[in-house]
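Complex shown without one protein chain; remaining protein chains in place.
This part shows subunit A:
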């Protein structure tokens, strides 16, 4: 994949993620309650978009700042955590939009985002880990927010990450912004 098409795919994936998030929001206020099928399809699109986003980022080459690579991974995955919070009262919990952080001593688990949830996905080539933690709505403390730990992908080397470069760049502000809005809403 050339750099330009990778960038296009990248931008497309981010746009689709943003659109999906707004749809997820809108579905919460829909008459008749959350539709399980629709929520499931939305989460699948989000997962596809995220996976394609990552693979396009990898194609851009490892010289691209790895810290910024971590940022969208973390924000989108914790975003998924947020949206995947099962509400105890509602017997129609949001499906599949969940992710868990892997313990940091297992960085080589998957070639894709290592802290996302398993639900069976044809694109996955390596086994995923089961979600062990159940995120309750009650936990307002940000312990579910991913820590800004750099995680290694297989085959990549650790680069010296300058301080401050972990902050979301302009291009990533979209997903980061959405995350900030998500938390108060829940």
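The working rule: contacts are C-beta pairs under 8 Å (C-beta built on N, C-alpha and C of every residue); 3 or more make two chains touch, one makes a residue touch a chain; residues count from 1.
Here is the rule we use: contacts and distances are computed from a predicted model.
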Among "Dynactin subunit 4", "NADH-ubiquinone oxidoreductase", "Serine/threonine-protein phosphatase 2A 55 kDa regulatory subunit B" or "Trafficking protein particle complex subunit 2-like protein", UniProt-listed name of the chain not shown: "Serine/threonine-protein phosphatase 2A 55 kDa regulatory subunit B"
Residues in subunit A touching the chain absent from view: 12-13, 16, 19, 23, 31-33, 35-38, 40-41, 44-45, 48-49, 52, 84, 86, 89-93, 95-96, 98, 117-120, 122-123, 130-131, 134
